[in-house]
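The complex is shown incomplete by one protein chain, all other protein chains being positioned as in the whole.
Coming up: subunit A.
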Amino acid sequence: MADLNLKPNLAQADDVYADLLAAHEGLSKEDSDALNARLILILANHIGDRAVLRAALDAAKSARPAG
């Protein structure tokens, strides 16, 4: 079972980020939310490992600024 990778892992980070923004371009808030949800589900299935997903959820939750 792989651990959650929180080190840089994207070769073309700027391109990937731009892809994300492009996918949401021109969408209403509602459609963007739906797209994000579909994306999360697709990625979760691809990862296919509950422990990694839980670690990712924890990492996402703890990354909020304090206060």
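Following the convention adopted for this analysis, a contact is a pair of C-beta atoms (placed from the backbone, for glycine too) under 8 Å apart; a residue touches a chain by one contact, two chains touch by 3 or more; residues count from 1.
Following the convention adopted for this analysis, contacts and distances are computed from a predicted model.
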item	value
Among "3-(3-hydroxy-phenyl)propionate hydroxylase", "Acetolactate synthase", "Fe-S cluster assembly protein SufB" or "Sulfur dehydrogenase subunit SoxC", UniProt-listed name of the chain not shown	"3-(3-hydroxy-phenyl)propionate hydroxylase"
Touch criterion as defined above, residue of A:19, A:33 or A:58 at the omitted chain	A:33
Sole contact to the chain not displayed, among A:13, A:27, A:42 or A:57	A:42
For subunit A, the residues touching the chain missing from this view	33-34, 37-38, 40-42, 45
